[in-house]
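One chain of protein is taken out of this complex; the other chains stay put.
Per-chain numbering from 1; labels A and B assigned in written order.
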Amino acid sequence: MKLDAYRRELRGEVRRLVHDPVLLGIVGIVFLLLAVFIVFPLVKVIQHSIWHQGAFQPRYFVEFFQKTYYWRPLINSLIVGGLVSLCGTIVAFIFAYGIARTDIPGKGFFRLIAMMPIVSPPFLIALAAILLLGNHGVITEALKLKWDIYGLSGLVLTETLAYFPIAFMILEGVLSKIDPSIEEAALDMGASKLRTFFTVTLPLAVPGIASAMLLVFIRSLEDFGNPVVIQGRFRVLTVAIYHAAVGRYNLPLGATLAIFMLLPTLMIFVVQKYYVARRSYVTVTGKPSGIGLKTIEKRIKIPIFIAMSLLAGGILLMYGVVLFGSFTKLWGYDNSLTWANYRYVFSVGGQYIWDTLKIALIATPVGGLLSIMIAYLVVRKRFIGRGAMEFTSMLNFAVPGVVVGIGYVLAFNTPPVQLTGTALIIILVFIFRRMPVGIRDGIAQLQQIDPAIEEASSSLGAGFFRTFTRVTLPLVAPAFLSGLVYIFVRCMTAISAVIFVVSAGWQLLTVALLYEVDQANLAAAAAYGYVIIGIVLSAIVLMRFVVSRLFRGRLAPLGGE
Amino acid sequence: MGDVVVRFENLVKVFAEGTKREVRAVDDFSLSIDRGDLVTLLGPSGCGKTTSLRILAGFENATTGSVYIDEQRVNDIPPQRRNTAMVFQSYGLFPHMTVLENVAYGLKVKHVPKRTIGKQVTEVLNLVGLQGLEKRSVAKLSGGQQQRVALCRAIITEPQVLLFDEPLSNLDAKLRKGTREQIRRIQQDLGITSLYVTHDQAEAMSISDSIAVMSEGKLQQLGNAEEIYAKPANRFVAGFIGEANLIPADVVSASIGSIRVRMLGTEIDVLQPGDAFAPGDAVEVVVRPEAVDLVSPADGDVAATVGFSHYTGSIILYSLILAERQRLSVQVANPLERGFLETDEEIGLHFHRRSLHVLPRGSGQE
Partner (left out) sequence: MAKGKALGLLMLLVAGLALSGAAAEVLTIYTAYDADQAQVYIEAFEATHPDIDVEWVRLSSGEVYTRLLAEAANPQASLWFGGSNTSHIAAAKAGLLEPYKESLAWQYISPQFKDPDGLWIGLYVGYIGFVSNTEFLAEVGAEAPTSWQDLLKPEFKGEITIAYAFASGTAYTTLAGMLTAIGSSDPGFDEEDEAYVAAFNEQVGQYNSSGSAAATMVGLGEFGVGCVFSHDIVKKAIAKGYPVVMTFPAEGTSYEIGGMALIKGGPQLELAKVFYDWAMTKEAQDLYEQFFRLPLNPEAVLAEGSVKATDVNVLPIDLVWYGDNKDAMLDEWSEITGEY
């Protein structure tokens, strides 16, 4: 009986799609794009891991379990991931609690610090770690430390600082949305603040904490830039994949390793999305209440404030030392100040700056529009295969950058779609790599709009295109434009996928930065880092200005209240 | 009456909640709407009225059954290509546009030339008393004004069917009455076929040409206001529209013009066609609270004692206790003039013969 109704519903959907050619066209194009640029590369990776030179040959799968040096990187990556997710979540929780639940001073400052790692290339922190704590680092020398930063400790330190902002954003949201009356009820019944925290607040925050830990875990697993700089002999899987594919052109090995990288990230993604995310206990009205219980006891506030200050100080120190390093002549040996490094970046790297900007400026609007279009289709329209579209476009959330990179090399190196050496392939990597975030944000933005508004447009005769451009887009425009900045920032700071597809014609700033680090030209690397930061900050400020100008005081929510 | 503009034919809508539960929102619903009529779907929340409306608009799809507009089957046609226009509960105005831009939207879609648009917009705004507000941003209007803009926006496109989804629910009570009269007036003047959805029976009864009472996805009764009130088809309609006392009774005899029933220990002749009834049938009698006069115990059909009372100013509602613990609500108008009864006071009831209505017993929902 149910199957019958389902089948009838399906046939109905197909018929309706045929009757709405514009929608049909757009759905078709989107599916085609997703198939070619997300699914096809993954298929190629799977294919190359088990099919080599025309025969079924899962050689490396077998060898993977036999040879220590094949599976060791996977274990290492998991170890690092576990530690980073733990430490990162703890750090993030301290910040989130301090900002959301106490009345400490300087919240704006702390929030800024917590977001700093997002606007810079993540592996800049590894560079800073070397400058400060390397064998010849500032702190190492000053305190005569015997600590070897290369290896597990360096990885955990740098990745924790690089990725705790992600956990912070989730936890801040969770902690500020807990309905204050729940906690007030507990206090009313005689529970102490501490007891309330452990029996009410913390359990309510658990799904958020779990989400945060899982997401940081994934980001740590797929980190490429930091390990390349600081892993030492503690090899992780992302770098191993890169070396196999680009270093040795052993694509079957690279593909096999990529599969082993994909399995844990996919699993974690599925767990997070379908298990943890569903169990959110806090009221998610989209409106942060902000008026939670503020902890004002000194014995809690003060340690938190001290911890936050220390962490913030550490982060500032890291960015500061890199800034300083970018002005030194010969880092560590001759610290006289000079503009030489920046001159170097703008001369040798001038073409890279131009290339990177060109590519980012194309990928950003195209990616943004595509994302919001897909978000719109997924949220507002019903058509056959909608679930598949949503799932596929979100897939890249779970797929590590290096896997995408090797997938694109495998997929687009040969006809029918031959894109190596072009700017297009880099643009495509950027667009489809960043799409899940854009779609998720787009969905959130669209859900703020009363569906009646778009239905009214349809009711008055407007088709998909007109409704989308005249009604939907203008309403989400401020959030959409702000979201574009985020895409741009990720384009400017990306490394793990694009390093596979750069070529003679098109080079990127992040790749140039890594090269300088590899050459131990730390001062030049630092200069590159700050050029990137400068561009990103300019873009953010510019967009803020544009948005506030264009949308001055408009768009208060209407009706239904 | 004229030709049929809208036809629902055995409409069924099933919502599947995940893979487990199924909800039958609309269950074998059939209805015809004649040209120029305003038909209201009336019922409690969850009865299927809004779903049916949205299926007609094209925002929901029928599971089985057909919808016809002017005898053309529209099931597979997307909403923008049906000749309908909807007025939404939350108005659905475009917040980033002015009044003029909102109202003109549908005309722009049809590529009507600019000059004509201007004239038509002014005309339609005049109809609702919003002339001169063309340049105002809709965000700056009051709720009532917004609702009227939404109405203008819909009617300016001259749709074949005008759809109303509880348009007055978000308005203050005071505004509702005036606005609904305005809607009805305009609808009649322009002669636009309309389908109206509401849960407010007073609203439905005051503006509709006919009312379809719905419950749990099914059509309970179709009729005009008087038919529904005076001759409810079943218990549900009787209880939903106005207040009703349902008294169990037995048929003593039935003739063409009247039915003699035995209820509350006495025999009453109800003035209602009796061809559907036979002696001995178990029935229920619908007694409206205003269909009873309170007289001295000797003059009444039955005797009762006063239980408690609710005084609301213009009327007083007494809960009376009768034999065999039967209770009855009776409404008395203008108690200030007539006087107030005391609790436990003995009183007599006289039933208005023409106002009673006999239902077969067990006539639950269809």
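Heads up, the rule we're going with is that contacts are C-beta pairs under 8 Å (C-beta built on N, C-alpha and C of every residue); 3 or more make two chains touch, one makes a residue touch a chain.
Bear in mind the structure is a predicted one, so any value in this text is a computation, not a measurement.
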| item | value |
| --- | --- |
| Interface partners of the hidden chain - shown chains only, full complex considered | A |
| Sole residue of A:W147, A:F198, A:Y249 or A:F545 that reaches the chain not shown, by the stated touch rule | A:Y249 |
| Touch with the omitted chain, as defined above, among A:G173, A:G332, A:G385 or A:P451 | A:G332 |
| For chain A, the residues touching the chain missing from this view | 68-69, 72, 130, 134-136, 148, 150, 232-233, 235, 240, 243-244, 246-250, 253, 330-334, 344, 348, 358-359, 361-362, 365, 409, 413-414, 418, 420-421, 423, 469-470, 473-474, 502-505, 507, 515, 518-522, 550 |
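To be clear about the criterion, only the chains that are shown with their structure count from here on.
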| item | value |
| --- | --- |
| Separation of mean Cα positions, chain B and chain A [Å, integer] | 54 |
| List of chain B residues in touch with chain A within their complex | 14, 16, 19, 22, 57-59, 61-64, 75-81, 84-86, 88-96, 105-106, 109-110, 138-139, 143, 146, 150, 153-154, 157, 163, 170 |
| Touching residues (chain side chain A, partner chain B) in the complex | 2, 5-6, 8-9, 12-13, 15-16, 18-20, 23, 382, 450, 452-453, 455-463, 466-467, 471, 474-475, 554-561 |
